[in-house]
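A protein chain is absent from this complex, but the other protein chains hold their places.
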Amino acid sequence: MAVTTLGRSGHRLRLMNRLKPGDWLFTALVSAAAMVVLVVIGGLFYELTSGAWPSIREFGPSFAWDTTWSPSQGVFGAGSFIVGTAITSVFALVFATAIAVFVALFLVEIAPRAVARPVSYLVELLAAIPSVVYGLWGVFVLGAFIRDQLGPAITRAFGWAPFLDGTPLPTGLLNACLILTVMILPTVMAVSRDVIAAVPRSQREGVLALGATRWEMIRLAVLPYARSGIMGAAILGLARAVGETLAVTLVIGNRVGIPDSIFDPAYTMASVIANQFTEVESDLHRAALIEVALVLLVMTVLINVVARLLVWRVTKGQRAVVLE
Amino acid sequence: MTGSLFERSETLYRRRRAANRLMTGVMVLAVVVALVPLFFILFYLVTKGIGGLTLDLLTQDPNRPGRPGGGVRNAIAGSAIMVGLATAIGTPIAIGCGVFLAEYGQNRLGTVIRFLVDVMAGIPSITVGLFVYGLVVLPQKGFTAFAGALALAIILIPIVARITEEMVLLVPRSLREAAYALGAPRWRTVLRVVLPTATPGIVTGVILALSRIAGEAAPLLFTSLGNQFFSTDVFQAMDALPLRIFVYAVGPYDYWHEQAWAMSLLLVGAILVVSLIVRALFGTRVTVRQ
Partner (left out) sequence: MRNTGILPTEQDAARERHPAAAGQAPEPDSQAQRAALRVENLSAWYGRKLAVADVSLDIAANSVTALIGPSGCGKSTLIRTFNRMHEFAPHARVEGRVLLEGVNVYDPGIDPARVRQRIGMVFQKPNPFPTLSIAENVAAGLRFLGVRSRAEIGDRVETALKLAALWDEVRNDLKKPGIALSGGQQQRLCIARAIAVEPEIILMDEPCSALDPVATLKIEDLMRGLAERYTIVIVTHNMQQAARVSDATAFMLMGEDGAGHLIEYRPTQELFTRPQDRRTEDYITGRFG
């Protein structure tokens, strides 16, 4: 099988040098290694689907919107977790992208190299901090700040608005939203930066030669050209936010139900798995948690596919090595 | 046509220039906003963690819960063992996969595999943990360090595979052709000429992948579980630094919190030192993202 997949390079190879046993073995080995990826992804879907099967059979599609999650009664619906995940990750997506795009523009369009490189490095350092450390910081530092300063300020200014009222608790939705924003910022920034840097110089010059200011150049030549790539960057960030586990588990407060306020404790899909899986009360409870994981997996894979296609379209595959 | 366009644009010009200044200001502000959290995280890591960073922390095992003192030797050893094992399992597969993509990947199958590798890199680590739980923990009827290492290896593979591909593709054609001209078969050319040339880059990738999986706790929650006691048996439950940070962060004791900060400082410090060294040695093309 491996030999038939050689394609053009294989053809060249055969012309030069009939396939020797060593080459055959080598090709087979690296092909097998590549197949591991297929097997893992296939296995992941299979394993989670079969593990979730009792729950899928029991609750059907309503699992996705039912908000009852009661291990004692054996009734499970992931609705409130999906809502929790949606709120926190969309919040992070919006704020992180807004900040990240301006940072990326600064790095590519404004800053001299001597400034751009260290700033770029520092922002990317945010990505090197482990999730659990963000969680620790969120619990003990950001939580206190929300309870004592940020929360009261928000309720004073916007308390009349729905969802912005209530008692500022240290852990809850807002804490998770802010932590996630910081966590995905470096991803969105780095990819946006690469996408913006890939805008051809001729485009920038074309606008500048018309007498545009730098900002007008950005608006007219850079952003339209990079738009779909920046969207891809944002969606890559979204995928990270959706799958983020430990930091969120530590700071979101872990409560089943639809939150009424930005300060309420809540659950995300990832955090309910992290919190409950080792203490399941029944096989159905376990299956329901695995089904949550399956929903999470499908969502992140879909989001990732969309994001990669968008980024790829702009940079045409020419990108620096990026580790996600 | 009415007058000179240039002259009638005078007031507009001032507005445009003001907009330009304003937006430049917004960009600088965004940089500040992005760096403030980094500053505060590092600041609190150092101020809250430095006190707990004692010799005991590194050399003692945890006391019974509630009894201050003790250390996290078991977690440090566990992290080292599982990260090492994960590297041993994952790196050969990842390098093989990367070589496949670089050498045989310029066709449709290669495109599909490359895409799947990228997809794999985006899979939430908690679901990887559940996968290995079903694959290994359930059949073996026990949480093991081996299962934890396997989960970490699955996270490491896509990272190292893509870096290997890029690095192999960077090897100049001429080098390869020189080997072919000497009559070397392809496998010898790749093993003796291409891979050695690409090694510094691949090593960078592996090191950065290590510092990434060293910080992961989510895939270990249901695989290696964590362990109060010192253990080097890979078929027993095993502790890891991020797991212990997680446990101590939500725990009720102040000395746990202090130790959690100290462990975090240790972990982040190690990751930053490694990343700085790698950066100094191999340049900036490669970065690590947790």
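Order of writing sets the labels: A and B. Residues in every chain begin at 1.
One rule holds for everything that comes next: contacts are C-beta pairs under 8 Å (C-beta built on N, C-alpha and C of every residue); 3 or more make two chains touch, one makes a residue touch a chain.
The structure displayed is predicted, hence computed values, not measured ones.
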| Residue of A:86, A:119, A:150 or A:220 in touch with the missing chain, whole complex considered | A:220
| field | Hidden partner chain, touching residue among A:207, A:269 or A:288 | value | A:207
| message | Please output the residues of chain A touching the missing chain, sorted low to high. | response | 113, 200-213, 216, 220-221, 224-225
| task | State which residues belonging to chain B touch the missing partner chain. | result | 1, 4-10, 12-13, 16-17
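Keep in mind that, in the parts below, only the chains that are shown with their structure count from here on.
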| field | Approximate Å spacing (C-alpha centroids) for the pair chain A, chain B | value | 15
| field | Of all residues in chain A, those that touch chain B in their complex | value | 5-10, 13, 16-17, 20, 22-23, 25-27, 29-34, 36-38, 40-41, 43-44, 47-48, 50-51, 98-100, 102-103, 105-106, 110, 117, 119, 121-137, 139-141, 182, 185-187, 189-190, 213-216, 218, 236, 239-240, 242-246, 249-250, 270, 273-274, 277-278, 290, 293-294, 296-297, 300-301, 303-305, 308, 320-324
| query | Contact residues on chain B for chain A in the complex? | reply | 16-17, 19-20, 23-24, 26-31, 33-35, 37-38, 40-41, 44-45, 48, 92-97, 99-101, 103-104, 106-107, 109-110, 113, 115-128, 130-131, 133-135, 154, 157-159, 161-163, 166, 180, 183, 185-188, 190-191, 205, 208-209, 211-212, 214-218, 221-222, 225, 242, 245-246, 249-250, 257, 260-261, 264, 267-268, 271-272, 275, 279, 284-290
